[in-house]
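Following: one structure in structure tokens, then a few remarks.
A single protein chain has been omitted from the complex, and every remaining protein chain is retained in its original position.
Chain nomenclature is as follows: A, B and C, assigned in order of appearance, with residue numbering initiated at 1 for each chain independently.
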Amino acid sequence: MDFMKRFSLNYGAVIGLLILTLIILMAITAPLLFPGNPWKTVAMPLLRPMQDPSYILGTDMLGRDIAAGIAHGAKVSLLIGVVSTLVAVLIGVTIGALAGFYGGLVDDLLMRFTEFFQIIPAFAMAVVLVAIFSPSFISITLAIAVVSWPSVARLVRAEFLSLRQREFVQAAVVIGQSGPRIILTQILPNAVSPIIVTASLMVATAILTESALSFLGLGDRNTMSWGFMIGAARTMLREAWWMSFFPGLAILLAVLAINLIGEGINDVMNPHLRGRKN
Amino acid sequence: MSTAQAPLLSVDKLTIRLPEGFDRKNAIEDISYDLSAGEILCVVGESGSGKSMTANAIMGLLPGYLKPTGNGIRYRGKNLLTLPEEEKRNLRGRDIAMIFQEPLSALNPLMTVGEQIDEVMLVHGIEDASARSARVLELMEYVGLPDPSTMRHSYPFRLSGGQRQRVVIAMALALEPSILIADEPTTALDVTTQAQILELIKRIQRAKGMGVIFVTHDFGVVADIADRVIVMEKGLVVEQGSADQVLNHPRHPYTQRLIAAVPHRGTERKEGSSTQTGDPAPLLELRNLNKTYRSKEGLFSKPRIVPAVQNISLTLRRGQTLGVVGESGSGKSTLGRLIMKLLDNDGGQILYQGKDIAPLSQSAFRPMRKKIQMIFQDPFASLNPRQTIGRILTDGPLANGVDKATARGRAEQLLARVGLDKSAYVRYPHEFSGGQRQRIGIARALMLDPDILIADESVSALDVSVQEQVLRLLREIQEQLKLGMIFITHDLRIAAQICDQIAVMRQGEVVEMGPPSQIFDAPQHEYTQRLIAAIPGKEWHPEHVIQNLHEESR
Amino acid sequence: MLNFTLQRTGKAFVVIVAVVVLNFLLIKLAPGDPAAILAGEAGSGDPQYVENLRQQFGLDKPVVVQLWNYLSGVLTGDLGFSYRNQVPVLDLILGRLPATLLLTGAALIFSLITGVLFGVLAARHRGSVLDSVITALALLFYATPLFWIALMSVLLFSINLGWLPPFDMETIGAGYTGWRRVLDIAHHMVLPTVTLGLFYTAVYTRLTRASMLEVMSLDFVKTAHAKGVPNSRIIRRHVLRNAVLPVFTFASMQTGQLVGGAILTETVFAWPGIGRLMFDALMQRDYPVLLGVFLITAMVVVVVNFITDLLYRFVDPRIGIS
Partner (left out) sequence: QDGAASAEITRGGTLNMIVQPEPPMLIVGLNTQGPTLYVAGQIYQSLLTYREDLKPLPQLAKSWTVSEDGLTYTFNLQEGVKWHDGEAFTSKDVVFAAEEFLVDAHPRWRLIREAYVESVTAPDDLTVVFRLKKPFSAFLYGFELSSFPIMPAHLYQGTDYRTNANNTRPIGTGPYKFEDWQRGSYIHLVRNEDYWKEGQPYIDDLYFRVIPDAASRAIAFEQGTVDLLRGGDVEGFTINSLTSLPGVETTTAGWEYFSPQMFLQPNLRLEVFKNKDVRKAVYHALDRDFIVNAIFFGQGKVSTGPFAESMLFHDPNIQQYPYDMELAKKLIADSGVDLSKHPIRLLGLPYGSTWDRMTEYVKQQLEELGFVVSIQAVDAGGWLQAMGNFDFDLAFSFLYQFGHPAQGVSRIYFSDNQVKGTHAGNNGGYENPEVDEMFRKAADAIDEAEAAEAYTKVQQILAEEVPVLWMFDMKNTTIYRDKIRNPVRTAIGLNEPMDEVWIAR
């Protein structure tokens, strides 16, 4: 496909895809590579990286394998990133589409509603939500989704506002299609690319938010995640840099990869830039 | 100064390669022409033929990845292709100036127009601020801008299209350049404004003895102002010569084709033809229709009120084509959208076969929609890029309860009817040309067996030759199906070609109505008269040229 | 102008009331009885003691009544009383607000200046090595967790190099006054400002670059070229002015997020601002304070947006008429 070809010419995006694939592979194979529980004490505490070849990234203060933690943590970080983004996109698209398509009072009400969420700092809101509903995979995911949908809603609304005026939408009205049908079959498919771009960037932000929550001690205590690892290691930053360095690097790489991919998609889909490159 | 005979500018075998993956290899190829001082050289050709590219190459304004090659562009002995950037910059604005098509986007929205005119002088080394300031006033006065001392402090958005274009012209004239390049400077303007701007350019050109390269696709404009003409097709110059020669004795078949397609009088339908075949009962009747736009009323801000349609009463019969013409903003589209019920009216009635559809709610009206269909203006925007032609065509019948197989059969039938191959059914819009897309649009409207067809500027976005084909198709269809058609256009010449009746609109009101012959030959209203007077190229009669050609070939 | 102000104020009022109500109800959903917690903290609490506290907080009344009491208090400028801190909420917040405003303001300015600067540089030298370096760095900072940068910069600049103080807003007990104090605060501000701002620097760099490229493709830039305006002047006079407007709008919308980021920064750098206050209040179930912080933050955001709008109207002549 044309899209694939153009995408493959974008080096950044290809590198991003490569890194992300590796991370996903790591998440999938974690139970095979590091069987058993990543929480388990397996060696001497505070082994430096490479000090013992079977623990290449070293161990933490309880003698847990950092490499195992990173491999197992990949699943949580990615899952929270993806699921929260999906939820946010679902809410955002629904609200944005309704507001943009129907306009008028509906738009006014929905946009005011969106403003409430936008006016409160997203991270503060996430912190409060997670603290109040006690940290768990579900509460963290939902909290991140709840604070990140407004940007999707605004984007979708803007897209709908402009697409609604487009002649092919008017044509659909003229031939007698119903509102919901027009939204779903005429407008939405044409708004998909900016949504995909935003969503891909949101996954990255969600991973960062999750790690920041964990850092503040608001992570899910029953699952290993990168943010948790940094949060747990931060007090020992000076004594055992590797404990926070590697999970930090993992977050950095994952977020970077997703951003690169997102930008790649953007470049390929954005007609403005088409033909300028290469 | 060089000798009088030596051309001011000479373009010699200019070629510009396009990057991989474009529709053709070269944007322009082996272009050669000369421009002398004191002449207006018109460049004509269809969209994409390379007119703008040539102009931009002279200015050195091509994007970095497009590299012009060839023997050179010589201006007063200097080869512009090899001139260092700084020297070229110095020439721009001082020796060679340029005017663009879109007057709004050509001006920086955040600078006053005075500042922008002033800047040309400033960057070319005129240090004396008061001298510049005086010159700004003088220039604004000269291009006919009202009250220059106030207007210089205005921002572009406060000016009308015509005024903006005058500002751009003032900017171009600031340093009395010897060459002025105008790239379709009037295409975005109303006929009346266009006439004024053309007049202005002609006047200045005469007064200053400038060489002007005027890019256009409108033969009427060419006829009005050109000294010499070059015709371009797909990046090649196919014909060049004096205006008389090219316009009246075109040699190249492409030129001939273009000229044959120019809308002109004489092809009008015979008056009364429709009333004979038509149903005496009106198909559609508008009574005192009103629509006023109100900008969203804030809690405390007063709303902006635009009366777009005022007290319009019209009657449309079966088999009749009703033209609606008028300047931009006169409310033509609003009228069309009201009839389609894409907008709610404020007052009056819309009687469809005697039944008032105005008060119906959207859902109540939906089952009736199929009877009133529309052909849109932009063939690129009116087809959903994510749907196949088949889907686009069958969506309507499906929404109206027709089964899939029937709809498909009808779609294939109609594709043939509008002159498209069956294989179009599974293809996507971007695989078609503009003219073909407009045919698809027409097919879509016909899918539902409408009684009334509304065409809003349906051919304005098309090149003349394509425009002509689509118009012919519409006429055929109308004659066969005996629909009632409302044809909205800003071009009186086109309206004259296809309509039985023409309504002239101004500021939401119909000021005059009648058959084309009456509108053209005996316009009653002062506004209509002005419109007619502003039509470019009235002195030139393409139909005669064609006739002559026919006779020659016989 | 007055109309505009009134209209905006009206709208803002509605939004803020909604913010208060929404948060109030949200907090009511929270498990964890503030009275029980306060009692627990005090050593141990028997039911009578807890009940006394509940009564004092007004927690024994129905939620609607509590909401009404709170709202009517807010309307008269009374944000409630923090029983935990034994101080009126407003005093508590106002005492901490300047520090946060200082920090976030500085971070905003820092990130805007650097972001716009780098964005312009990258756009001007589009496709060059400089562009690649700036774009890559922006991406890197965009992807790095804020707290991680904070930790690392403390490690490097405070501990290893000893150049910058790692925490506090000023040298406590030094008793500096006047310029000496300003300098001292500035010295303490460097690290938190930069760490908080870096992410936004990255954001604005990318935004500015994109916006510049977009504007550079517009017709009036072509006109300017055709006028013979030198490149640098085109960038400065024509492109930049048009390109930074959307960046500023975006920045103003981001002020709220900056306060969110301040929670992390204030924690690491012991900055006595409301971000930290909010977090502590949350952890201690000091709900009046939490609500107050949200309210004040919302108001700050609204005010900032309002000012930006006014400025926008000032800078962009197109707005304000339609």
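In the analysis below, a contact is a pair of C-beta atoms (placed from the backbone, for glycine too) under 8 Å apart; a residue touches a chain by one contact, two chains touch by 3 or more.
Keep in mind that this is a model prediction, so the values were computed, not measured.
Considering the whole complex, the hidden chain is in touch with A, C. Shown as candidates are C:Phe4, C:Phe167, C:Phe248 or C:Tyr312; the residue that touches the absent chain is C:Phe167.
Of the candidate positions C:Arg84, C:Arg124 or C:Lys222, contact with the hidden chain is made by C:Arg84. When you scan C:Ile149, C:Leu240, C:Val268 or C:Val300 for touch with the missing chain, the hit is C:Val268. Remark: the residues of chain C touching the chain excluded from display are 31-34, 36-37, 39-47, 49-50, 52, 56, 81-87, 92, 95-96, 99, 151, 154, 158-159, 166-169, 172-173, 266-273, 276-277, 280, 282-286. In the full complex, chain A touches the hidden chain at residues 37, 39-41, 45, 61-63, 131, 134-136, 217-218, 220-222, 231-232, 234-239.
Everything that follows uses one rule, which is that only the chains that are shown with their structure count from here on.
More contacting C-beta pairs link the chains of A-C than the other of the two pairs B-C and A-C. Taking each chain's centre as the average of its CA atoms, chain B and chain C sit 50 Å apart. Separating the CA-averaged centres of chain A and chain C is a span of 22 Å. Looking at chain B, no residue sits in touch with two or more other chains.
In chain A, no residue touches two or more other chains.
Contacts from chain C toward chain B in the complex involve residues 3-4, 6-7, 10, 218-220, 222-230, 233, 237-238, 241-242, 315-318, 322.
On the side of chain C, the complex with chain A involves touching residues 14-16, 18-19, 22-23, 26-27, 29-31, 139-140, 142-148, 151, 155, 159, 214, 217, 253, 256-261, 263-264, 267, 275, 278-279, 282-283, 290, 294, 297-298, 301-302.
On chain B, the positions that touch chain C within their shared complex are 59, 61, 89-94, 97-98, 100, 102, 105-111, 119-120, 123-124, 155, 157, 168, 171, 295, 298-301, 304.
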